[in-house]
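Shown here: the complex without one of its protein chains, the others still in place.
Take a look at chain A:
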Amino acid sequence: MVAWLVVSPILVPLTTAALCGLLWGRVKAQRAVSLAGSVLLVICAALLLGQVAEHGITAAQMSNWPAPFGITLVADRLAAVMVLVASVMAVAAAVYALGDIDPVRERNGFHPVFQVLMVGVCGSFVTGDLFNLYVWFEVMLISSFMLLALGGRRDQIDGAVKYALLNLIATAAFLMAVALLYGMTGTLNMADLALRLRTVEAPGTVTTVAVLFIIAFGMKAAVFPLFFWLPASYHTPAVAVQAIFAGLLTKVGVYALLRTFTLIFVGDVGYTHGLMLWIAGLTMAAGVLGSLAVSDLRRAFSWQVVAHIGYMVMGLALYTPLAIAGAVFYLVHDIVVKTNLFLGAGLARRLTGSHELPAMGGLFKAAPLLAVVMFVPLASLAGFPPLSGFWSKLVLLEAGLERQAYVIVAVSLVVSLLTMWLVGRIWAELFWKPHPAGAATGTVSLPPGGRFALVAPLVLLSGLTVGIGLFAEPVMALARDAAAELMHPEPYIRAVLGRGLPATAEALP
């Protein structure tokens, strides 16, 4: 057992944040520390994934308190994969920030707060305790508030007010749900909860609490009726911040849904997962229609963040091993693509001088290499065949047909078609159309050092998307293994509770 590996996704960014904080006012040193910390996080996450893939689910009891009493950190394949993908996104955003974040934001603490955000994200992935999950959500929330408002432009403050208020309400709902669950079972350890809820006397109450959790996590994940804070705020902060928000924050909500609704709330699957199927379809439809209605590139992508959450919730709602595997694959694919798209939108703005599609254009001529690099995430968003978006959608469609959920399959197909239309429109406006003022400058106009920092993350992430697409089989195998662990949580429960496994565990199916 290598317990420190499970703790490292929290410790590494926390140490980096503390170091950055100590170096307050010395921006260059902060940059170096932040970048080094992000790379170290990737290494630790890769080791963790290797450990989990080789030796199975790894759990660490904090302060050596046995499981249901202390806080458990636990990594199964899903958590390890999420930490790895998140850390790669952190590197990409940190590199882009080198060339893009303005000095004022850097002096006011961009680097430490960015690392604290990573603490919250990684902590949410590896925790095995519901109250602990609440705490990590708060860490994430407070740092995201600050990143959102950093810079203090009028539209940022406006967006931040809406983001903050709605997320605070979601937090209150989450805490309320945790309280009710604790009142029913007397435990907050997820594995212990899974055991105790199997023998609970009032399944109706459990379902009520489960719906409260759907609301709380759904608000984080920006699903259908609860997404209005996202398109109102995501387009306002700095590009690197937008990208990491779009890539990671909503996905933490999806991860929490995946975790709780495969491990804890599986008593009334017909109701809860049926409800989520409706939510999934409506989320997709609302997101894609919203993205078609706006002319601001970043706001169109914000709406797309909403739309694609629907696909992942659909995978969870169908609740078959194949569908869950599809949702896991989709999570990985979508984190990479969304981060990439927002970074690309930032670069396009630098080269064309606007975020409004009608005022952009001429990029194909000005920066042909960028056009190729940007084509990858756009095409993957629409689901063109060899790329990652195609495989993840294909798996979900197959799972939907298997379950004979024809309505959701039809909805997802129509949404894919509309997304393709959107991608075509963006492509034509951004790259093929001549710039209305003839002012699209090439990447040559960027400063040489900055040019590398701005383009390298795009190349890296596009390469990753192509890689996931071309080597879909090993990624899919990993997703299938992760799904198998989620659908059969006994090893997870055993890994967490270990020696403290109560007698009822003998009755595990």
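Everything below uses one rule, namely that a contact is a pair of C-beta atoms (placed from the backbone, for glycine too) under 8 Å apart; a residue touches a chain by one contact, two chains touch by 3 or more; residues count from 1.
Heads up, the rule we're going with is that contacts and distances are computed from a predicted model.
Trainee: Look at the options "Carbohydrate ABC transporter permease", "Na(+)/H(+) antiporter subunit C", "Multiple sugar transport system substrate-binding protein" or "GvpL/GvpF family gas vesicle protein" and return the one that UniProt uses as the protein name of the missing chain.
Mentor: Of the names offered in "Carbohydrate ABC transporter permease", "Na(+)/H(+) antiporter subunit C", "Multiple sugar transport system substrate-binding protein" or "GvpL/GvpF family gas vesicle protein", the absent chain's UniProt record gives "Na(+)/H(+) antiporter subunit C".
Trainee: For the chain left off this view, which of A:Tyr182, A:Trp278, A:Phe384 or A:Phe452 is in contact with it?
Mentor: A:Tyr182
Trainee: From the listed residues A:Phe131, A:Tyr271, A:Phe384 or A:Phe452, report the one that touches the chain absent from this view.
Mentor: With A:Phe131, A:Tyr271, A:Phe384 or A:Phe452 as choices, the missing chain is touched by A:Phe131.
Trainee: Which residue among A:Ile157, A:Val372 or A:Ala437 touches the omitted chain?
Mentor: In the complete complex, the chain left out is touched by residue A:Ile157.
Trainee: Write down which of A:Trp24, A:Phe145, A:Phe384 or A:Phe452 is the residue touching the left-out chain.
Mentor: A:Phe145
Trainee: Touching the hidden chain in the complete assembly: which of A:His111, A:His235, A:Arg259 or A:His355 does that?
Mentor: The single option touching the absent chain is A:His235.
Trainee: Which residues does chain A use to touch the chain missing from this display?
Mentor: Interface with the chain not displayed, on the chain A side: 131, 134-135, 138, 141-142, 145-146, 149, 152, 154-162, 164-165, 168-169, 171-172, 175-176, 178-180, 182-184, 231-233, 235-236, 293-295, 299.
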